[in-house]
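Dropping the structure in here first, questions after.
Note that one protein chain of the assembly has been removed; the remaining protein chains are unaltered in position.
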């Protein structure tokens, strides 16, 4: 099973209309090469699931500016003015999700759970149209699992089985997204041999990863 | 804030009638020194939450044999005949929980979630008396969060802030339990200085740990 | 070849290159011995790792490395350790391609009972309920009968592990698929007649025209 592919081979698997999760937090950091290739290919009508829409000229921010996103599901869009513009004009649908709920909804999809019972968002517009479940006299919002066709994640050290180790603040949503998509592609800062990563050091098991592309090296 | 205490100081904080989570999987491995001290102290009427009840002469198995446990919440008790005997005679109450549900119930308590929506146990006696929630046409069992007064966990390398790194198959329930108890005591194979653990290598942040005791060194 | 190894060998043929597999304690563990060398199968151990290797050599046991049955095992290069929440995320989330486990009873609805005999034996379900609920393919590997008593039934009598969960049953007598219409006997051990298998089964077997023979049990 050949897991290491070229950026072109990877992006060839991604088609118009797909839902795509992309790791990163305010561009720290998106899988920049994969995203740039998506921009170049011009894949459109994407449902983009990410923490935020980055900055207009950084990583996934470019997908917004390039009008490739039909719907954005994110917790924060304030750093990319183009997101606000397209949202207000109705060009792009935006679903804003509290950050912890977003993380947990993705995890629930990966973990085979039916949803998330969270106190976050109760009494706010986030709760509109959603079921409220009472457990031992306390109310919780039922938030549904969130999965995608594709997850594009970014790792620091990745072995050829797809085992991933992240570094510092770049871990964020990546390990969660790796569990919740049909096709998972990791962009690796460094690709290492199987056995080079200590089994205690791996943060995303290779069974979740379908393909690996070389990144910044 | 002095976190490193003696086994005696640690066990002095644990009283009759408390609910206690104890990490480990078939004795691989429990916090053996803390458990032995609990046996010696004779703390009784414990509600014990653990994956299993180990073997009669290993780790938490001794707490059962010594009749210190009023109620056991576990996924598997087949390796300790005394558990079965006390369960059948009615001396000890036993709540059997599917292993994945047990893990997720503890995590839910730690994560401030209202419960777990799992397909596991539907149509079995595990579902008796529990609410079934339908999400998008699929049924899920609502399992409630599980917390405790005390968690006794076991780590391989622990720094003086309480940051814990586990090794190999000993991680199991420990990181989850650390998030779900009022008082968390870690038994460390090795206590190291703050800064000796790479921030990427810590598996349980020190903010969850109240006290550290030296273990097998 | 004894029944257990004969069953294990046949089960191994159900696995595909690249599969993630969880093998239960006992007979299912033997399946590992019959996986084709050229296959890359990743074994999951529900106490918290992927890439489980063979049993540890005597004298080389690592107290921190046991499988879900408490046996000392090894981990292969590329293996990964994790906690119990992540382990069951993998299991419940459908990331295990196949789980192989024993049963006390299986019925024609695919219901499975393998975790308790009320008042007699209550070991607990451990990870079994999650495994049979979450794994993509659930394979029951067991002796066809228990001291002459039927284990494959029209309806389970013991407390269930899961409802409508079993995909395939492999015994020393044959290979059976659980279908919407009932239990389909797809292969038979040439040592036995269809009548033998039916007599040993508490549900009516569907026997197709193209019933295949298993390899002879020598």
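Letters A, B and C mark the chains as written, and numbering starts fresh at 1 in each.
Convention: a contact is a pair of C-beta atoms (placed from the backbone, for glycine too) under 8 Å apart; a residue touches a chain by one contact, two chains touch by 3 or more.
Note that the structure is a prediction, hence the values are computed from the model and not measured.
Undergrad: Among the chains included here, which ones are touched by the excluded chain in the whole complex?
TA: If we consider the entire complex, the absent chain touches A, B.
Undergrad: Take the complete complex as the reference. Which residues in chain A touch the chain that isn't displayed?
TA: Its contact residues with the unshown chain are 25-29, 51-52, 74-79, 84, 87-88, 94, 96, 98-104, 107, 118-126, 156, 166-176, 203.
Undergrad: If the missing chain were put back, which residues of chain B would it touch?
TA: Here the touching residues of chain B are 1, 107, 109-113, 159, 161, 163, 179, 194-195, 197, 199-200, 202, 205-208.
Just so we're on the same page, only the chains that are shown with their structure count from here on.
Undergrad: Can you identify which chains form the pair with the largest number of contacting C-beta pairs?
TA: Ranked by C-beta contact count, first place goes to B-C.
Undergrad: Can you tell me which chain lies farthest from chain C, using the average of the Cα atoms as each chain's centre?
TA: Here the answer is chain A, farthest from chain C.
Undergrad: What whole-Å value do you get for the distance between chain A and chain C if each is reduced to the mean of its CA atoms?
TA: Here the centre of chain C sits 35 Å away from the centre of chain A.
Undergrad: Specify, in ascending order, the residues of chain B that touch 2 or more different other chains.
TA: 104, 118-119, 166-168
Undergrad: Pull out every residue in chain C that's touching 2 or more other chains.
TA: In chain C, the residues touching two or more other chains are 49, 75, 81-82, 88, 92, 133-134.
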